[in-house]
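Here it is, the structure, as C-alpha cells.
Only one protein chain is missing; all other protein chains are in place.
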Amino acid sequence: MGQREMRRRVTRVGVIAVAAALLLSGCSPQYMVLNPVGPVGKKELDLILLSTVLIMMVILPVLALLFYIVWRYRDKPGNKAPYQPRWSENKVLEVIWWGIPIVVVAILGTATVKTTYALVKPPETNVKPLTVEVVSLDWKWLFLYPDQGVATVNYCEIPTGVPVQFELTSDAPMNSFWVPQLGGQEYTMPGMAMRLWLQADKPGTYYGHGANFTGEGFAHDEFRVVAVDETKFNDWVTHVKQTAPALTKAGYAQLKRPSIMGTASYKSFPPGLFNDTVWADGGQYMPGMLNDVPGGAPKHGMQDTSSMSSRMAQEAHMSS
Amino acid sequence: MWEAIRQFGDTYLMWKEGPLIWASDVLILLTIAGIVAVLTYFKKWKWLWDEWLTTVDHKKIGIMYLICALLMFFRGGVDALLMRTQLALPNNHFLDAEHYDQIFTTHGTIMILFMAMPFIFALFNIAVPLQIGARDVAFPYLNAISFWLFFFGALLFNISFVFGGSPDAGWTSYPPLTELGFDKGPGENYYLVSLLISGIGTIGTGINFIATILKMRAPGMTMMKMPLFSWAVLASSIVILTVFPALNVALALLLIDRLFGAHFFTIQAGGNPMMFINLFWVWGHPEVYIVVLVAFGVYSEVVATFSRKEIFGYKSMVASLMAITIVGDLTWVHHFFTMGAGPDVNSFFAVSTMAVGIPTGVKMFNWLFTMYRGRIRLTLPMLWTLAFIVCFAFAGATGVMLAAAPADYQYHNSYFLVAHFHQALIGGVVFGMLAGMYYWWPKMFGFKLDERLGRWAFWLFNLGFYVCFVPQYALGFMGMQRRMYTYPAVFGWGPLNFISTVGAYIMGLGFLFIVAQVLYSIKYGERDVTGDIWDGRTLEWSLPSPVPHYNFAVIPYVTHRDMWWELKEQGRTQELRPRPEDIRPIHMPNNSGRPFLLGVCFFVAGLGFVFAWWLLAVLGLLGVGACLLARSFETHDEHDVPAEEIRRYEAQLGRL
Amino acid sequence: MSTLTWEWPGVHAAPGETSGEVSIEYSQPSESLKIFGFWLFLATDMLLFACLFATYVLLHTHTAGGPTARTLFDVPGFVAETFILLTSSFTSGIATYEMRRQRAGSVALWLVITMLLGMAFVGLEAKEFVDYVQMGATMSRSAFLSAFFTLVGTHGSHVSLGICWMAAVLIQVLRQGIHPQTARKVFNVSIYWHFLDVVWVFIFTVVYLTGVVM
C-alpha cells in the first residue's frame, strides 16, 4: 500500500472519529448528561464543556501537527524537507510545551475547585429545602420523607424549584445514586449517611439508576425521579397518606431481601428507620456521626452483640 | 462411589452449569492431551525441561512472558467478544447475569494483570539487559521465580472457570459485595489468591530491574547515556515497588476476612469497606502508569529509530518519566471522587491528577519534534506509534475531563469511563506492546514479521477500535452504566451498542491477522542476517539475532547516548565486534528447576486457600519453605563458559 | 574502611572511593548487588507495613463493644518485648561488626544470642496473643482486633522467618567461615533484623503506647 494512501486513511479515520463524537453528543434529549434540568447538573455541564474546550485546544493542534510532520518528513526519495538528525534540543520550544499544559491545568484546576466547593452547598438558599432519605437495597431504592412521613420504593416525587437534600445510605452492598438529568452521583454506603444536593427546575420524569455494581440484579436497579410543582407535590403526599399502606419493621425486613420489584408507596414508616439502618451497619464509627451524638454513644441499637449476630444471620440469608 | 464422583462434579466441576462449562472442560482436556501428545511424539519433554522450564536466561524468560501475554490477550479478547455479543441488542439473553458478571470480571482482571503485566515484563526481559550492555539481569534466579509465580498465578485464575466458579464482582472487587455475607463461592478466593501469588512475583521483577538498571550498566554508560526504554523500565519498576505492597495488603486483608472471619471490610463489628477501595486504588491508579510508562519507553525508541534522528529533549523525557512516577502515586482518590470524602480531598486529588497531564504532554511534544526534520519510515512499529499518538491524545483528554471532580460525578461508572480506559489501555498500552513486539521480534527470533499481514492487522484493529469505543463515550452521556448485563430498549442505547459490538468484532479480526502474521512469518518471514534490521541506534542492534546466550562476548565501553548509531555514523562499528584476544571466560548462572517447583508449591498452596483445604495449603507452604531453604544453602550457582567456546561460537556467527 | 569513614548522617561514604578498601560483604560485585537488592526489598516491605499501619489507625477505635486497646494491652508485656527486640537489634549489629573482623566463631555466637532473643520475643508475643484469645479477644471479635492481630502478627511472622533465615546463615558461617558470600548473608540478615526493629518501634508507639495512654 502506498504511503500516501495510508496517510489519507489515517486522516479519514481521525476525522470520522471526531465528527462522530461531535455529532452524536448532540442536543437530542437522549443525552441526559448534556440536557440537565437543574442547577447542579447545569454546573457540572458547564465544567464538562469548559474542560472539553480547553483540552481540545491543546489536543487538536497536536494532532494537526502530527499529520503535518508525518507528511512533510516521510522517508521518500526526493523529499526536499530538511533532515537534521542531530537537532535534538531547543530550550525555547521546551519551555513552551512545559508551559502550555501548566496554564491549562491551572485554569481547569481553578474551575474544578470552585465547582467542587459549590456543589456541597444547597443550589438555592432562599427556598426551604426538602430532605429525602435514600436507602439502596438489593436491588431497589427506598425513599423516606422524614418531614412528610411517607415512603416510596423505586420512585421519588420532588417539588420543582426546591433544593432537595438527599441523605444516602445503603443496607446492602455499596451502590451509587445517580439521576443524570438532575446531576452527578454519589455512593450509598452501608454505615454512612452521605449528603447530595439536587434540584429539578422543570417538571418531568427522570431516569435514575444504581451506578455501582451490586451483583446479579444490578442491571434492573432502576428508579424514577418525578418532579412536579409544589402544589402537586403536596397533593401527592396527601394522596399517599390516604391510600397507601404503612411500612412496618417486618415490611422493611421483607423489602431488604434481594429481589427486583416495581414501585410502591407507604403512608408511613418506622420512625428513625434511616438512622437505625446507618447505625446498625457500623455508623457509630464514622467520624461525622460522632458529632451528632454527645459522647459518641449511639442513639439506637447496635451496642449489644446479639443484634450483631442477627445481622450476620441476615446477611447469610441474603446471599443464599 | 458413583455418587461421590457426581457430587464432586457438581460442586467443583460445575457440571450442572450447562454447555458453556462442558465445552470449556472438553476444550481444556483436548488442549492438554494435544500438548502432551505432541511433546511425547517429538520426544520434546527433556528439551522443554532443559531449555525452558529450568531456564534463567532473560531472553527465554522474556519469550515465555510474551507467549503467555498473547494467549491471555486471546482469552481476554474472547471474554470481550462474549460481552459485546450480549450487549449488541437491548433485552438480549445470550448470557445471563451470572455469567456476564463473571466474564467482565475475568476480562478486566486478565487483561490488566495477566496480559498487560506479562507483556511489559516480556519487553523488560528482552530489551533491558541488551540495551545496557549486560549479560543478564541482576538476579537471574529471582527472575525465573517471578515468571513462575506469574505463570502459576495466572493458571490458578484461569482454571476457576471450570473448577469451582469464577469471581464475579468486577476486577476491582469491592467489599462488602465480596465479603462472605454476600459472596460465598470460591470464585472470589481465586481472584484474591492468584493475584497475591503473581503480585509477589511482580515485586521480584521490580527489584530485579531496578538493580539491573542501576548496577549492571556497561562501563561508560552513565544514567544520562542510557536508552529511554531502560529509563522507562526503571520508572515503571519504581512504581511497582512502591504500590504493589498496597495491592497485596488489600488482597490479603480481604482474604483474611473471608477465610478467618476477620472484620476489616465487613459491615459488622466495625469493618470499613471503603478502606479496601482506598488501598486498591493506591495500587490501581499507579498500576496504569506501570504499564503505560513502559509503552512510552517503546515509543521513544521507535520514534527515534524510524525517524533516523536523535530523540528530542532527552533530558525532558527523563524528567517527565520521573515526574509521572512520583506524581502518579499521588492521585489515586480520583477513582472514588463520588465517595464524598469532601471538597478538600476531591480538590487536591483532582488537581494532582490533572498535573500528570503536564509531563505526559511534554512527552507528546518531544515525540513530535523527534520526527520533525527527521526521515520517517512507516514500518509496523512506527505505524502503531503514530496510531498511539492519535489515540492517546484523546484518552488523555478524556482522562483530564474525568479528573475534574464534579464532572466525574456524571461520568463515574458510566460507559464514558469504559471508553476512556480502553482508549488509554489499548491506545496507550496495547499499541505500545505491539509496537515493541514488532520492533524486537527480529532480535528475539531472528526473523521479521510480515509487513503486509501486519498492515491488515493494524488497520482493522484501529478501525475496529474507534468503531467500538467512540460510541461508548456517547452511551456514557446517555446515562448507560457499566457492568449491566442487559438494558431496556426505551433509552435508545441499542443502536450505538450494536455499532460498538461490530467494532469489537473488527478488532477481533485484526487480532486474527496478527496470529496469521506470526504463523506465516515463522515460515516465510524475512530473515535477519545483520542483527540490525531496522538500522537501530542502541546496543542491542550491535548483536547478532538471535542473541547468543551470553549476550556480549566482550562487554562494550559506552561513550555515547545512541552508541551503535554513533559508531555507524563514524564508521567505527568494528569497535563493537569482539576481538579474539579480549575474549575471557564468562560467568553464567546455572539453570535451576527450583523456581518452577516453587511455582508449583505456590499453586498447590493457593488451591488449598481457595477451597480452605488446609492440609493442601500447609503442604504447599512447606514446599515453598523447603525451596527457599535449599536455595539458601546453594553456594555455586554459576558456571564458566570457556573462552574457546565463545570464540568458536562468535566465529560461527561471522563476528570474529 | 567504610564503617569508619562514616561521620555524619547524610554524608555518604562510598568505601571503594574513599579509601580504596571495601568491607568484606561489598568486596564482590555479585554480593554487593545482592545487598542492594535487599535494600530494595526492605523498601517495599516498609510500604507493606505502611498499608497495615494505615488500616490499623483507621480501625483502632472500631471495637464493636469488645475490648479496647486500653483495656486489653498488658504494659509489662509489651515493654519487655520492646527491650528484648532492641537488645537483639544491638546483638545482631555486633554480629555484623564481628563479621567485618572476619571472626566466624564470634559471629556465630552473636547470631545465636540474637536468635535466642528473637525467640524470646516471639514467645512473649505468642503468649500475649493466646492470652487475648482466651479473654475472647479474637481476630473476629472486632475490626480493631482484626487490624491489631494482622499488623502485629505480620511483624511477628517476619521475626519468625528472620529466625529461620538466621539459623540457615549461622550453619553456613560455621561450616564455611567468613567469605564474601557468607559475609553478605550475615549483613543482609542483620539489616533485616534492624529493619524489623524499626517497624516494632512504630508498633510500640502507634499501637501499644498510644493505645494505653490516650
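Read from first to last, the chains carry the letters A, B and C; within each, the first residue is number 1.
FYI, a contact is a pair of C-beta atoms (placed from the backbone, for glycine too) under 8 Å apart; a residue touches a chain by one contact, two chains touch by 3 or more.
By our rule, contacts and distances are computed from a predicted model.
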{"item": "Per UniProt record, name of the chain withheld from view [\"ABC transporter permease\", \"NADH-quinone oxidoreductase subunit C\", \"Cytochrome aa3 quinol oxidase subunit IV\" or \"Alkylation response protein AidB-like acyl-CoA dehydrogenase\"]", "value": "\"Cytochrome aa3 quinol oxidase subunit IV\""}
{"item": "Residue in contact with the excluded chain [from B:158, B:278, B:370 or B:521]", "value": "B:278"}
{"item": "Contact partner of the left-out chain, one of B:89, B:319 or B:341", "value": "B:341"}
{"item": "Sole residue of B:198, B:242, B:305 or B:366 that reaches the chain not shown, by the stated touch rule", "value": "B:242"}
{"item": "Interface with the undisplayed chain - residues on subunit B", "value": "210, 214-215, 238, 241-242, 246, 272, 274-275, 278-279, 282, 329-330, 332-333, 336, 339-345, 349"}
{"item": "Contacts of subunit C with the absent chain, listed as residue ranges", "value": "1-4, 6, 9-16, 21-24, 26-28, 32, 35-36, 39-40, 42-44, 46-47, 49-51, 53-54, 57-58, 79, 82-83, 86-87, 89-90, 93-94, 96-97, 100-102, 177-181, 191, 194-195, 197-198, 201-202, 204-206, 209-210, 212-214"}
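We adopt the following convention: only the chains that are shown with their structure count from here on.
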{"item": "Chain occupying the most central position, where position means C-alpha average", "value": "B"}
{"item": "Which of A-B and B-C has more C-beta contact pairs", "value": "A-B"}
{"item": "Whole-Å separation of chain centres (CA-atom averages), subunit A against subunit C", "value": "47"}
{"item": "Separation of subunit A from subunit B, taking each centre as the mean of its C-alpha atoms, in whole Å", "value": "32"}
{"item": "Shared interface positions of subunit C, touching two or more other chains", "value": "62, 64, 66, 143"}
{"item": "Of all residues in subunit A, the ones touching two or more other chains", "value": "282, 285, 308"}
{"item": "Sites on subunit A touched by subunit B in the complex", "value": "1, 3, 6, 9-10, 13-14, 16-17, 20-21, 24-25, 30-34, 41, 43-45, 47-48, 51-52, 55-56, 58-59, 62-63, 65-66, 69-70, 73-75, 79, 81-90, 93-94, 97-98, 100-102, 104-105, 108-109, 111-113, 115-117, 119-120, 173-174, 176, 178, 180, 183-187, 189-191, 194-196, 207, 209-219, 281-282, 285, 308, 311-312, 315-316, 318-320"}
{"item": "Sites on subunit B touched by subunit A in the complex", "value": "97-98, 101, 168-170, 174-177, 180-184, 267-274, 307-314, 316, 336, 338-340, 342-343, 346-347, 350-351, 354-355, 357-358, 361-362, 364-366, 368-378, 383, 386-387, 389-390, 393-394, 396-397, 400-401, 403-414, 455, 459, 462-463, 466, 470-471, 473-474, 476-479, 481-487, 491-492, 496"}
{"item": "Residues of subunit B that touch subunit C when the two form their complex", "value": "138-139, 142, 203, 206-208, 210-211, 214-216, 241-246, 248-250, 253, 256-257, 260-264, 266, 268-272, 275, 279, 282, 625, 629, 632-633, 635"}
